[in-house]
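Here the complex is missing one protein chain, while the rest keep their positions.
On to subunit A.
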Amino acid sequence: MTEDFREATSGPVTEEFWEATRRRLLVVQRCLACGRRQHYPRWLCTACGGTELEYAPVSGLGVVDSFTVVHRAPAPGFEPPYTVARVRLAEGPILLTHLVGDTDWTCDLPVRVAWQPLPDGRHLPVFRPARDWPRAPGR
């Protein structure tokens, strides 16, 4: 993980996402008009065009849509190998993220959010295996 990643907020629309990570809370935008969730955060809802959106916590559960083990560093500060992935949240939106933990990764594997500290107190959401999901009762 790069130590240079500090300027992760760029205005009111995206700030709340990153502020929530200080409390290890994953929040995703929800449209107040149509209920659709979306990520990355935007000033409008791409489903209905609505402009009233809120940040709402999500379960932190999802599945691996796809992944790739990166073997070369794109920039100073990255230390390959690491696993970049698209995770499809249980609530719908897809996040680009990292997979962590010693697992033989495959697509569609259930995962749960974990948090990697950033130097300024915020956290980067990453995902680890969640073998108790989605089959566990009560979910």
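Everything below uses one rule, namely that a contact is a pair of C-beta atoms (placed from the backbone, for glycine too) under 8 Å apart; a residue touches a chain by one contact, two chains touch by 3 or more; residues count from 1.
Just so it is clear, contacts and distances are computed from a predicted model.
As stated in its UniProt record, the chain not included in the shown complex is "Acetyl-CoA acetyltransferase", which appears among "Acyl dehydratase", "Branched-chain amino acid transport system ATP-binding protein", "Acetyl-CoA acetyltransferase" or "NADH-ubiquinone/plastoquinone oxidoreductase". Only one residue in the set A:Y55, A:Y82 or A:W115 touches the chain that does not appear here, and it is A:Y82. Although one chain is not displayed, its contacts with subunit A can still be listed: residues 1-2, 5, 7-10, 14, 39-40, 42, 65-75, 78, 82, 84-86, 93-98, 106-108, 124.
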